[in-house]
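This report refers to the structure that appears directly beneath it.
As you look at this complex, bear in mind that one protein chain is not there, while each of the others sits in place.
Chain nomenclature is as follows: A, B and C, assigned in order of appearance, with residue numbering initiated at 1 for each chain independently.
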Amino acid sequence: MEFAFTDEQQMIAETARAFFAEHATSERTRRAMAGEGIDLALWRAFCRELALSGIGIPESAEGAGLGLVELAIVAEAAGAQVAALPMLGSLALAGQAIAAGGSEAQRTQWVPPLIAGDRIAGYFHDDRMLASGGRLTGGSRFVAHGAIADLFVVTDMRQMWMVRADAPGVTVTAQTSMDQTRPFAHVMLENAPGEILPDPGAALGAAQRAAFIVVAAEALGGAQACLDRTVAYAKERIQFGRPIGSFQAYKHRLADMMIEIEQARSAVYWAACAVDEGAGEADMAVHAAKSFAADTFFRCAGDMIQLHGGIGFTWEHDAHLFFKRARSLQTMLGSGNWHREKIAAMILGEAA
Amino acid sequence: MEFAFTDEQQMIAETARAFFAEHATSERTRRAMAGEGIDLALWRAFCRELALSGIGIPESAEGAGLGLVELAIVAEAAGAQVAALPMLGSLALAGQAIAAGGSEAQRTQWVPPLIAGDRIAGYFHDDRMLASGGRLTGGSRFVAHGAIADLFVVTDMRQMWMVRADAPGVTVTAQTSMDQTRPFAHVMLENAPGEILPDPGAALGAAQRAAFIVVAAEALGGAQACLDRTVAYAKERIQFGRPIGSFQAYKHRLADMMIEIEQARSAVYWAACAVDEGAGEADMAVHAAKSFAADTFFRCAGDMIQLHGGIGFTWEHDAHLFFKRARSLQTMLGSGNWHREKIAAMILGEAA
Amino acid sequence: MKLGFSPEDELFRQECADWLGGQMAGEFRDIRGVTKLTGSPERRKEWEQQLAAHGWSCIGWPSQWGGRDATLAQQVIFAEEYARAGVPGRVNHIGIELAGPTILTFGTREQKQRFLPGIAAGKTIFCQGFSEPNAGSDLASVRTKARLEGDQWIVNGQKIWTSLAHISDWIFVVTRTEEGSQGPRGLTFLMMPIDQPGIDIRGIRQINGDAEFNETFFTDARCPADSLIGAVGDGWRIAMGLLAFERGVSTLGQQMGFRNELDEIIAAARSNGAARDPLIRQRLAKAEIGLRLMRYGALRMLSQTDHARIDGAALTYKIQWASWRRNLGELAMDVLGQEGEISDHRDYEWDTLPNLFLFSRSDTIYGGTNQIQRNLIAERGLGMPREPRGSV
Partner (left out) sequence: MKLGFSPEDELFRQECADWLGGQMAGEFRDIRGVTKLTGSPERRKEWEQQLAAHGWSCIGWPSQWGGRDATLAQQVIFAEEYARAGVPGRVNHIGIELAGPTILTFGTREQKQRFLPGIAAGKTIFCQGFSEPNAGSDLASVRTKARLEGDQWIVNGQKIWTSLAHISDWIFVVTRTEEGSQGPRGLTFLMMPIDQPGIDIRGIRQINGDAEFNETFFTDARCPADSLIGAVGDGWRIAMGLLAFERGVSTLGQQMGFRNELDEIIAAARSNGAARDPLIRQRLAKAEIGLRLMRYGALRMLSQTDHARIDGAALTYKIQWASWRRNLGELAMDVLGQEGEISDHRDYEWDTLPNLFLFSRSDTIYGGTNQIQRNLIAERGLGMPREPRGSV
């Protein structure tokens, strides 16, 4: 029992923070927003130079080993810069699914290029997907970074398949998305060929757990960045002849942000640790982390706008990047209410 | 369209406020709390000297005329002092029910003594009451001021009866109640004789509307008193070498109380006016008033304790009288959620 | 205390509804339902003139100046029917509701004659120059300077959040005319023509992708000396008087816009099944209650205009609607789910509800942040000590 980063984890955290702070600048992110929502050069640099992209995937599955704690550390650092990267879809969802539920051949074929950034994958579920003779018909309008994906990992929540983006019957349409750093695509499958994953249960479990944690960790990083930037502003902005951070109401609002963020931090690393250790409470932990951290981020991003006053709701200021990302993290992969209902069912039994 | 008190209404408000402020003192209320939860001398003075007890009951039904706006004005003033009086049960519920749904003989027999304070009535509903041959079996554990009632007006939400407290088969047990200014009694009917009211629909409608409004108005008066007393304390209490009311966080909390109270005020008088004018939106208005004002009172009473610091949670200070009354108003006659669900059904249709 | 309207009032309501409905079904049907502040500016200027031509431009003004001496009830009715008919907001809102009443109250006879007919006729469009980049919520920190040269004031500085400045004819500005003065002293209230070389207007793009607001730069801009309202150094008093007009009948029109937004959310919830979710039902009921209470709060506020005192309903109104609408934006998105996060428009442009979600983040900021509102309520409404000014 030692609920603090090891020296190695501390080093990963510092490396990742420094990397994203230096490279995932507002300028580069805004260029990505104007295009396809990805900073491809940054993604390649992350995958190849930083060598942290294989974290959380076992070495036996062509990954870099280590666990979800380390994956959360990296996602937290990326979230702090609202980096325009396909980490969630390509690594946390598709990569984890293939690594956990794919055959050895599938893993060998796909995991290394995903980790290397040579290929990008998207992920979606469609409860009503029709599957017959290896052909799939269905789709989703909310495939994160789907417009630049080479491969889709798709599930009807029972089985799971890989579908190549250039296969016949696959139509991909980019969508104007509120969060331009992680735009959605509409992916339609019309009798498209799918390659089945042999262990869909393992794939689904791994993808969901990793994705809940990555979303939560990104949210934690984003929320902390909102607080840090607002704290800096509070010290320099003068109103009524005083730094606005000297007003008690302002201070208390910052304190409230910090209170929630510290809880979110406990939630994220509790969840990551519990999954890594195979603890019995891991399921509750991932639901708690996803809902709590995303709600915290949304609140902090809204507060960031409010506490910046007029400048906070201009396009020019970065506050809206955090705000829109926060909204997107809240709704994707189940709303806060949905996750809390899961926890309610654990402690109370299913609703009548 | 003139949404402000008339001169006559203004006068009633001033009279009632002055009466309760002078007589419904903390000392007298605490004496009542130690006993049966009623300041009987105050009740008789209110009924006989102030002559406002018949308000809201038409003159044709032996009342004093005027409407629910004036009744709300009086209830607001009583609520501001957390007066230990059976106004809700005896007048707003039982009195209104008999006046609206009773026969002429019943009205003549009961309305004048209730208004005069010679008799006190309680009211309850029991959905599963058994009624057969004028005999009733059922009961309730939440009959406000039931232990001192001479008469019970009871309903199964379809029919309505009057039951004398001294009739055979009636057992009344005082309950230790959190709000000692309006204690509950457990009333059990075991084959007790009931006298049916000929128009239960009118009785139920009148009793509910008046009670929702009286509860809301009491809550409004209580909430405003919490704010007023806290404002006074904020000016005199020194902490850290300053009046605590000079701290911005304290000020903002007071401001938040005022914002809610002003909305509650609009709600109470909108509802009372709408009922008096027979407006189409009267049903929505009474649900809005009951839920909004009671929630506001609870919040303000909680804030009153918090903003008084240590002294605020002592028995000696009056804050807890408001706090407990507020809690009691929130739960009685339907929780806030229940009332809001009624409104949701009006705007959305029934829930699936 | 009375909520109902008289039979005469109901006749007036019918008259309003008929005329407005006719316009929106006829000559001006192309602007029916435009909700964006920046939409169809030229046609909406023509609409201002159409209103004026039929005597509907400023019914609350004295008849002497183009109004109708309308009663409060009539003004309430007109505001309600205006919004109910789907008529877009007034591009000359600032002129009719703020500049006009300010001139009526503080202006000279000559100024009334010079400005009021143009405003009433829908030909002089006004905008407001109060906020500055370093005086967001703090009018007393105004730095824009004006100095008198002959019969002209020469103005230098910058204003911000000047809505619709790009389509306006005049701007009223609060300037610092006393060199070295601080706080509320030394301020002067000027009315300036916008179409001059010294004034430069640039749009500010907001988080919703649109640009309702502007920055307005003054570089040796000129203002005729006789366009000064009140006296030199009197600017604070005039500005405070003007802010009181903001709580006028137009709030009811604004509420009808809110009504439309809430109705759209209710319709979406019914159509996508969110209306079955008990948590959404509670929030929709709360929104409905909040909107009703805004209406009755406004009616209380308006019913007391005679009394001159600013009561609780008036003091708390701004923060009430701003917070309500911001919450409404979040509710809208929760009803829509992920659907609200994608748009059929190409250029980062949003349908009503997602746009509400994004734009409403500004509601709690412009016109005095929620924090400033709470200060005002505690200080003016409850007599708490004022926040000390610093000396940084």
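The rule we apply is simple: a residue touches a chain if its C-beta (ideal position, glycine included) is under 8 Å from a C-beta of that chain, and two chains touch if they have at least 3 such contacts.
Model, not experiment: these values are computed from the prediction.
In terms of the touch definition stated at the top, the absent chain reaches A, B, C within the entire complex. Touching the missing chain, out of B:9, B:224, B:291 or B:328, is residue B:328. The chain that is not drawn here is touched, among residues B:178, B:202, B:279 or B:346, by B:178. Residue-wise, the contact with the chain that is not shown comes from A:69, picked out of A:32, A:47, A:69 or A:225.
For the chain missing from the display, the contacting residue among A:50, A:188, A:273 or A:311 is A:273, taking the whole complex into account. Residues of chain A in contact with the chain left out of this view: 1-6, 9, 69, 227, 231, 234-235, 243, 245-246, 248, 250-252, 254-256, 258-259, 261-263, 265-267, 269-270, 273-274, 277, 279, 281, 284-285, 288, 291-292, 337, 340-341, 343-344, 347-349, 351-352. Against the chain not displayed here, chain B makes contact via residues 141-142, 175-180, 184, 238-243, 246-247, 249-250, 302, 305-306, 309-310, 312-316, 319-320, 323-324, 327-328, 331-332, 335, 337.
Across the interface with the omitted chain, chain C contributes residues 277-279, 282, 388.
Basically, only the chains that are shown with their structure count from here on.
Centroid distances built from C-alpha atoms place A farthest away from chain B.
Taking each chain's centre as the mean of its C-alpha atoms, chain B lies 40 Å from chain C.
Mean C-alpha positions place chain A and chain B at a centre distance of 52 Å. Multi-chain contact residues of chain B (touching two or more other chains): 248, 251-252.
The residues of chain C that reach two or more other chains are 371, 374, 387, listed in rising order.
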